[in-house]
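Report on one structure; see the data block that follows.
Only one protein chain is missing; all other protein chains are in place.
We just call them A and B in the order they show up, numbering each chain from 1.
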Amino acid sequence: MSTSAIPQNYTSTRADSATEWIKSWLLTVDHKRIAILYLLSINFFFLLGGLAASLVRVELVTPQGDLMTADMYNRMFTLHGVIMVFFFLIPAIPAVMGNFLVPLMIGARDLAFPRLNLLSWYLYMGGGVFALVAAITGGVDTGWTFYTPFSSSYSNSNVILTMSGAFIMGFSSILTGLNFIVTIHKMRAPGMTWFRLPLFIWANYATSLIQILATPVLGIALLLVMVERVWRVGIFDPALGGDPLLFQHLFWFYSHPAVYIMILPAMGVISELISAFSRKRIFGYEFIAFSSIAIAVLGFLVWGHHMFVSSQSVYSGLVFSFITMLVAIPSAIKVFNWTATLYKGSISYRTPMLYALGFIGLFIIGGLTGIFLGVVAVDIHVTDTYFVVAHFHYVMVGGTIMAYLGGIHYWWPKMTGRMYNEAWGAISALVVFVGFNMTFFPQFVMGYLGMPRRYHVYPEEFQIYHVLSTAGASILGLGFIIPIIYLTLSLFVGKVAGPNPWAATGLEWSIASPPPTHNFDQTPVVTEEAYAYPEDAAAQDSDSWQAGSHL
Amino acid sequence: MATTSHEHGHNPALQHHFDTPEQQREAATLGMWAFLTTEIMLFGGIFMAYAVYRWAYHEVWALAATHLNTPLAAINTVVLLVSSLTVALGVHAAASGKQRQVVLLLLVTILLGAAFLGIKVTEYSEKFAHCAGYANPITWISGGATLEEAECLVPGQQFHFPVGHGAEEASSLPNIQRNAQLFYLLYFCATGLHAIHMIVGISIMAVLAWMAARGRFSSEYYTPVEIGGLYWHLIDIIWVFLFPLFYLV
């Protein structure tokens, strides 16, 4: 494996012609190839959503609306929201890393239903095509939340097309979740007990439960709005006896848990990274594992905190507010356990670890401001301001995207068999961190001062914050472009990684990189817990340290 | 549904990524149950809307329910319950390896499913015929008897809920047209979505019957029949709730 040649693996094909080769990818049922298909398509949508975000940010440099009309601006931020939420954040970590790693980590040859897995990729692409067609032919102006009665009765944009896209993508998400649940229950290698599972698996399991229980409710809510639009009848139209708030109930019954669909797998990735680069057994394994399940369950009980000011009953508001506080407990348990894992660990600041540490810091800010927003009184003050925007970007970008990038860097050698340029990796991690904070921290300030979201013109006193934010966004954008370049280059010039470049534990590191098509030559038998790093790893590492070594 | 189709057209032999047939069977069954959970939540949204509006407009809705064709729906309930029995017996026959019986029972199920849809179409077309001003679909086509009292229970611009009989009771209810329309809207959404599931269910049964006829199953391997059956029973359960909620109370 130390030679420069990469052995036969899941990416090599015996195709004679280009058509054969394309077929071997587009009709594959190998979970690893499907993960690569997802990687490419999800990153495409990420760039598209990022482009929309850039245009929004550029428009906001000046207080006047000079780049776009109000209507165009509405369509632009909706495009950004729809693409990022439905086509990037929700599928990102489960569909790319989960697909690649779940079977590898539990010692299975594939997911339980490989063809279903391929079907969910096609559904994802199908949904994506709908969303793209909707965007090209005029876009949507409802915001990604599709609130009624605007979306059902008044909006003149491509609501139905976009909703169909989200609806179809929802089924892709359900099928992925279903596949993971069955795989994790039924396909574990001998000896792989529940408490020997890597925490990434626990996190994905919790995510999958949310996906199968919550997504169909969004599906039916969107379906009812589409019916209402097509036949001009009112289910959510107050003029026709309907209650627009019912849509919000159904929508947030999905979309609040969906926030945990985005962040839970990210937390799973972070657990892996922290442990691997501290070379230490993770602190409080059971607590982290069960806190994932607790977050998944509690996540279903708090949706009303999105509706504090939308005429929901104040008593419901109080109860929702209280339960929202409870979510902080399992989230904090995770953060404390990660921090405790670092203690006396043999920490190495490799690129994935930089992202993981960045994640912890940003997630704390995002999480704590979430508590502000969970308090009814504070929320009423900052509802629909940039404070909310900053909060959820700290969780979604600072949390999910940091973990996504960290995970991609960590498992890149496993996926491709090549190492990327470490220096550029570290630089881009720092650029992302700095750019991110510069983009979104000013938004907390201006939000608190009263800058409302979703407006393209604003009073001049906010300009300084908007300019800072846009400048930060350009840095952030650069931070996303650099990895694309050096990761692509690494495919051709990268050093051959070998099976376990990080000296990490876990079944996925026990096989060749990239893994052979059937993963394991013989079914592995697991005899030890996850993260079984030697007790004295820190001492060993410091003894063997020499100038120029990585660790 | 998707889980079933996954098994279709595949060699009954063990798939490469499973270790034992037992594991494969358990995975398929669990997958189907997880999928049914999803289906229940999907219909759950419609029932949620039903609960809210029923609670808000209960008098109008109780009145509106009397204009649905309860006898036809009762017949449909019987049809579906019988089909559930034939599916259950079909799975049993598959487990016992009686291939001919499996095919027969699945074909009967398909027939019953088709009968259900046929009755459903009759019911729907009656409502549309009323909108066009005719007494029933046949007179609508042949141009026969027209409806005496104007009635249109299909939601839309033309919607008109007749308040003729029991006028004093009905006219005292505020916004009766509007709220009755909500009832029929949900009625069409819920039964329509259910009918779509029936069509999918019938297709699954057809594929299963074809596979059974080709001798794909044995007492050792009949997982597709089993999980296809689970799906069919779920459709039945949905109807068990739709029937009393819309046609009766």
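One rule holds for everything that comes next: a contact is a pair of C-beta atoms (placed from the backbone, for glycine too) under 8 Å apart; a residue touches a chain by one contact, two chains touch by 3 or more.
Quick note on the criterion: contacts and distances are computed from a predicted model.
Asker: Identify the UniProt protein name of the omitted chain, choosing among "Sulfate ABC transporter ATP-binding protein", "histidine kinase", "Fe-S cluster assembly protein SufD" or "Caa(3)-type oxidase, subunit IV".
Answerer: "Caa(3)-type oxidase, subunit IV"
Asker: Which is it among B:Leu14, B:Val52, B:Leu173 or B:Ala195 that touches the chain not included here?
Answerer: B:Val52
Asker: Just to verify: which one of A:Thr13, A:Thr137, A:Ser311 or A:Thr488 makes contact with the chain not shown?
Answerer: Among A:Thr13, A:Thr137, A:Ser311 or A:Thr488, only A:Ser311 touches the chain that is not shown.
Asker: One chain isn't shown here. Among B:Ala88, B:Leu104, B:Ile119 or B:Ala195, which residue touches it?
Answerer: Among B:Ala88, B:Leu104, B:Ile119 or B:Ala195, only B:Ala88 touches the chain that is not shown.
Asker: What residue numbers in chain B mark contact with the hidden partner chain?
Answerer: Residues 22, 26, 29-30, 33-34, 36-37, 40-41, 44, 47-48, 51-52, 54-56, 58-59, 62, 70, 74, 77-78, 81-82, 84-85, 87-89, 91-92, 95, 219, 226, 229-230, 233, 236-237, 240-241, 243-245, 248-249 of chain B touch the chain absent from view.
Asker: Against the chain that's been left off, what residues of chain A make contact? List them.
Answerer: On the side of chain A, residues 185, 213, 217, 241, 243, 245-246, 249, 253, 300-301, 303-304, 311-316, 319 touch the unshown chain.
Operating definition for what follows: only the chains that are shown with their structure count from here on.
Asker: Give, as an integer number of Å, the spacing between the C-alpha centres of chain B and chain A.
Answerer: Distance between chain centres: 37 Å.
Asker: Enumerate the contact residues on chain A facing chain B in the complex.
Answerer: Per the stated touch rule, the residues are 108-116, 119, 174-175, 178-179, 181-183, 185-187, 212-217, 219-221, 223-224, 227, 231-235, 240-243, 246, 249-250, 518, 523.
Asker: Which part of chain B faces chain A closely enough to touch in the complex?
Answerer: For chain B paired with chain A, touching residues are 2-3, 6, 16-19, 23, 26-27, 30-31, 34-35, 37-39, 41-46, 48-49, 52-53, 56-57, 155-157, 175, 178-179, 181-182, 185-186, 189, 193.
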